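For this view, one protein chain was removed and the others were kept in their places.
Every chain is named by a letter (A, B, C, D and E) in the order it is written, and numbering of its residues begins at 1.
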Amino acid sequence: MDILVVNPNSTASMTDKIVEAARRAADEGVTIIGATAVGAPASIEGHVDEAMSLPGLLDQVRQAEARGIDGVVVACFDDFGIGACREIATGPVLGICEASVKAASMLAMSFSVVTTLPRSVPIIEELIHRYGLSHMCRRVRSAEIPVLALEEPGSNARIKVRDEILRAIEEDRCEAVVLGCAGMADLTTWLSEETGIPVIDGVTVATRMVSALVGCGLKTSKINAYAAPNVK
Amino acid sequence: MDILVVNPNSTASMTDKIVEAARRAADEGVTIIGATAVGAPASIEGHVDEAMSLPGLLDQVRQAEARGIDGVVVACFDDFGIGACREIATGPVLGICEASVKAASMLAMSFSVVTTLPRSVPIIEELIHRYGLSHMCRRVRSAEIPVLALEEPGSNARIKVRDEILRAIEEDRCEAVVLGCAGMADLTTWLSEETGIPVIDGVTVATRMVSALVGCGLKTSKINAYAAPNVK
Amino acid sequence: MDILVVNPNSTASMTDKIVEAARRAADEGVTIIGATAVGAPASIEGHVDEAMSLPGLLDQVRQAEARGIDGVVVACFDDFGIGACREIATGPVLGICEASVKAASMLAMSFSVVTTLPRSVPIIEELIHRYGLSHMCRRVRSAEIPVLALEEPGSNARIKVRDEILRAIEEDRCEAVVLGCAGMADLTTWLSEETGIPVIDGVTVATRMVSALVGCGLKTSKINAYAAPNVK
Amino acid sequence: MDILVVNPNSTASMTDKIVEAARRAADEGVTIIGATAVGAPASIEGHVDEAMSLPGLLDQVRQAEARGIDGVVVACFDDFGIGACREIATGPVLGICEASVKAASMLAMSFSVVTTLPRSVPIIEELIHRYGLSHMCRRVRSAEIPVLALEEPGSNARIKVRDEILRAIEEDRCEAVVLGCAGMADLTTWLSEETGIPVIDGVTVATRMVSALVGCGLKTSKINAYAAPNVK
Amino acid sequence: MDILVVNPNSTASMTDKIVEAARRAADEGVTIIGATAVGAPASIEGHVDEAMSLPGLLDQVRQAEARGIDGVVVACFDDFGIGACREIATGPVLGICEASVKAASMLAMSFSVVTTLPRSVPIIEELIHRYGLSHMCRRVRSAEIPVLALEEPGSNARIKVRDEILRAIEEDRCEAVVLGCAGMADLTTWLSEETGIPVIDGVTVATRMVSALVGCGLKTSKINAYAAPNVK
Partner (left out) sequence: MDILVVNPNSTASMTDKIVEAARRAADEGVTIIGATAVGAPASIEGHVDEAMSLPGLLDQVRQAEARGIDGVVVACFDDFGIGACREIATGPVLGICEASVKAASMLAMSFSVVTTLPRSVPIIEELIHRYGLSHMCRRVRSAEIPVLALEEPGSNARIKVRDEILRAIEEDRCEAVVLGCAGMADLTTWLSEETGIPVIDGVTVATRMVSALVGCGLKTSKINAYAAPNVK
């Protein structure tokens, strides 16, 4: 089974990290195909970055689909372009926000999200409203760190994330935490040990969940909303 | 006051029709600047078309912003890219679905939407859920006509739309109808007369509503979600 | 275009202030007709005051309708009697809560409301639930000032309002603020400058929005809920 | 225990019928005090009728409160003025829509409402949304009979109501039916026998529920929203 | 009228206390039949305890039904097994969470719940979501006391509960408080006097509400979800 894990920004080092996380997560029979959205912004911080990454993102999905990919993970927590990817792909497509908040809802009766930037907070809240899980989401929090700081050696980003999770447990009385960013997969085990609750990484979960859907023989519906794009 | 009305598809004849509708709608002191999303698909039928039109759409908004535009209308009923336009623009930005369903909620206790293609139905339902108006929306219906058929002389598209509105009144017991497409503005008066209920066109309403917000001195919030894009 | 702006309490000095705000807001071709609900309480503080102001309010709308008014603004943030006004009026009718929270939802992904009295807070929360915007409303706050204090020279009401907005930004992480009272229109610009976010006044926005709907040729639906009252 | 049952319209014969139903419903130790809203419209058909009945309705509640009433039932299915009555009354106050849909939610997992006039349908739908029971309400239906027809001997109103209930069972798959009108209490037993499901009358249920709350020693909260009206 | 009040845990002293509360609450003509779920856990603290108490709980309802009981109160705030009891019983069945939060929604525009253990908080939140009252519920709070501490003389449990209610008024701005436990009925009057707001006990309210439904001649619907169990 071949799963495309596409980083919709153009920072190849982040793709490497994401693909590494996906490979660590993937089951034996699963081959992870990494891809970077050529021409996209270096990081996705807000709606314009999302929009500008779409042509590159869809291009990767189109190419992979042509080569017969079985499923697709879009590795950005803002879950944009998922509908478009679902039109192109035959197999299942998951964004990492959808995958991880749905996983959280299976492991706990309440959860909080810890993301990087304050500007992502309302975007993630809207996604959770769309997925119907607002009643289980205590709060979307920002650890106030730039996305790329997670890449920098010597940055105290991981400490900030841990402290925000501890605040979430204390103040929100949440029972699980979702990491609201594609670049934190390597912190998951450490954070879970430090804080004592399930800490959920989207890349890991989305990779496994897409594989699960493929393994069930399920494909994206081709009636109405996700029908293949009309040729023009 | 200068309002940009941007057609996110690349069909210039549709832009002409939309701009004409906006000009008919606009108040005296308002100048309508029409624009077409260069490089976008010829019509927006589904998520991929939406995505592929974004660079061209944002480009028009960026150019208009640089020239000091006061407000923006995005003339496609799928309301995609609105968040990105709001990051770029200083003034208010409205999609025509948001404008028209909110207008409908001010004129009636319930409404239905009549759109062109079946594939748009779930997309519009999701938008209405996002805008919080599902409890007032009886049903999103498709008149089963291709978007571009509205442009063709001799097509019976207008009859189909009228008949679908009559069915909506009969079956949904709705009290107003929203036209779920940017290309039906010229039918509004006729449809309202034929059916006896308010028939709402998004281009008309969005143009007037953006002007209203500008007239109030209101601008898009620049805190968090709609802050100007980070320079990379 | 003639727009009735009716103050549903009987304090004429408040009507003057409201009408002044509406005139400042109104577009060139719009004539604002002010009216005071004769026989209503001096201020609307709670449900009984609302109820007791209704006959006077409807009387003003009936008279204006007889003279051919084009649209109606009801200038109290509790948005009571709107359905009744919509039955009487041919044109569009807006309460200032509905107008301003819907405007807020077009300018920001989240907002808080700052009203005067604590007793209004649950009433406004219920309105926002009815309008379907609870998921965008962070909190309804009271600045704990009596409605009429806004009229008194030397009162520190405006400082209290500003400070409550600053607390809303800090504690609620809201991206816009709606002023939950008809008497604060003259503070809007100052408050927005002091706080750095969009501050929205209902009288201003409702006046412009009703004009916008009238300008579109839209009228209140006369099917079912808002049909003209039965003659008895 | 004294319970006020107030008919907010001015038709005394309807008050008689309502009071008779309340007395039939009431427990032994409960005295039903009937009242008619003097000066109100002859029937409540829509928002204006609601509004015009409010001064008379509140007057009755004020008088009864002065005489030490223990609880209040407002016998119109539109549940208007309830907040105002709750400000005036010390004891519990219930509208018959709230009482009966909450009762239905205790007896079945789904219900439909059968009311008289089509114009009441969206009003009742909004009430049910406000009470948080939309997910249990299959449909609000109109039997298309004028309110006063229920009073006319020889009218086939009761047959129309029964047939609408049978349609609700067949088409809505509902498990209980709420009668959406104050004047159908005498039909309840017959309708329930004819249709085989619980048929719930609001006057009956509201009388018993208010008595129950009074019997528990519970009173209306006097903090914030339902605090006694400010004296002016 | 005979009402079964069943304590789904096996602690007979708690049954005594609950039955005493129900008798105090009950109207003259009502006979309270107390019952203890034989074989159930000593207290219900979480989902497993709920599950293990079900056979004993249903057994009591079956026996009472055979003897012709008129209605049933299940005296645990977690409201589990209610659907099963409704299948068995002919008359109405109420859990004490459902009864008390619906009562709260009739007396105030907002309420908070004060329960005993933190682990019950998400369970109660989910119940309130199911009953459709999340928009009126400010917060579910735990006073952090073990269920059985309420039985111990000399414990400061009642002080802890009072202090938590005072915090709820201060921090949540709630207008009523529901006691989230079956064993606090004797504290209600004292708590209400100490705190100045309606404090609602579930056993009291459920007993009265079930009696009210029985008094109306209403029974559990036997169509679909609550039909009598199939014989196997």
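We adopt the following convention: contacts are C-beta pairs under 8 Å (C-beta built on N, C-alpha and C of every residue); 3 or more make two chains touch, one makes a residue touch a chain.
Since the structure is predicted, the reported quantities are computational estimates derived from the model, not experimental observations.
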Among shown chains, those touching the left-out chain: A, B, D, E
Full-complex contact with the absent chain, from A:Val19, A:Val48, A:Ile69 or A:Leu94: A:Leu94
Touching the absent chain when the full complex is considered, from A:Arg23, A:Arg62, A:Arg139 or A:Arg173: A:Arg173
Missing-partner contacts on chain B, residue numbers: 118, 121-123, 125-126, 129, 134
Where the unshown chain meets chain A, residue by residue: 25, 27-29, 83, 92, 94, 98, 102-103, 105-110, 131-136, 169, 173, 175-176, 188-189, 196-198, 200-201, 204-205, 208-209, 211-213, 215-226
Contact footprint on chain D, counting only the chain that is left out: 109-110, 135, 173, 175
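The working rule: only the chains that are shown with their structure count from here on.
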Topological distance between chain C and chain E, in contact steps: 1
Same-residue or different-residue interface between chain A and chain B, half as cut-off: same
Reference chain A; chain at largest CA-centroid distance: D
Mean-CA-position distance for chain C and chain B (Å): 26
For chain A paired with chain D, centre-to-centre distance based on mean C-alpha positions, whole Å: 51
Centroid spacing, where centroids are CA-atom means, of chain C and chain D in whole angstrom: 30
Junction residues of chain D, two or more chains touched: 118, 121-123, 126, 129, 134, 224-226
Chain-to-chain touches, reported pairwise for every pair that qualifies: A-B, A-C, A-E, B-C, B-D, C-D, C-E, D-E
